[in-house]
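And then subunit A:
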Amino acid sequence: MTPLAAYLMVAALLFAIGLAGALTRRNAILVLIGIELMLNAANLNLIAFWRYGPHPELLTGMMFAIFSIAVAAAEAAVGLGLVISIYRHARTTDLEQMNRMKG
Partner candidate 1 sequence: MSPIFYLLAAITVAGGLATVLLKNLVHCALAVTIAFLGLALLFLSLDAQFAGFVQILVYIGAVAILVVFAILLTREAEVPESSPAGRVFSKTWLTGLVIAAAVFAMLGWAVLQSAQALPNETAMPAVSVRDIGNALVGRYVLPLEIVALLLTAATIGAVIVAMHEKEAK
Partner candidate 2 sequence: MLGEGIIKGMLETAKNFAGSYVSKERLTTVQYPEEREALPEASRNFPILIYDGPEWEAGLRCVACQICEKECPPKCILIEKSADKKPDAVGKPQFYPTRFDIDIAVCMSCQICVEVCPFEAIKMDKEFELATDDRFGGLLHDRHQLAKSNEYYHQIHPVEAAEVDARLAEERAAAAAKSKAAAEAAAAKAAAAKAGAEKPAPPAGGGA
């Protein structure tokens, strides 16, 4: 069986990739995607810990992951709504041009 550490390493790698994406890309949508990737990496951790933890029948990690997925979906919806709304005002999704406080 695959050791828990392997799953944790994959999750860490994915988290780092998501972080790099969120930090380097200039498009707001891609930043959101990077954040989603980080959330997903966290979910993988939760599921892996649930599976290898002492009391899987209590479903703690699994529940955490399911709620996290639900929250992430809500976050994506609102985030993308905001991006579209900003795009309406500023005609851009480039974060470097979105630094003004007035619309």
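Please note the rule applied: a contact is a pair of C-beta atoms (placed from the backbone, for glycine too) under 8 Å apart; a residue touches a chain by one contact, two chains touch by 3 or more; residues count from 1.
Basis for inclusion: all candidates are chains of the complex that A comes from, given by their letters.
All figures in this text were calculated on a predicted structure; none of them were measured in a lab.
Pick the one that touches subunit A in this complex: which of 1 or 2 is it?
Subunit A touches candidate 1; the others do not touch it here.
Could you list, by residue number, the parts of subunit A that touch candidate 1 in their complex?
1-10, 12-27, 29-30, 32-34, 36-37, 40, 43-44, 47-48, 50-53, 56-59, 62-63, 65-67, 69-78, 80-85, 87-88, 91-94
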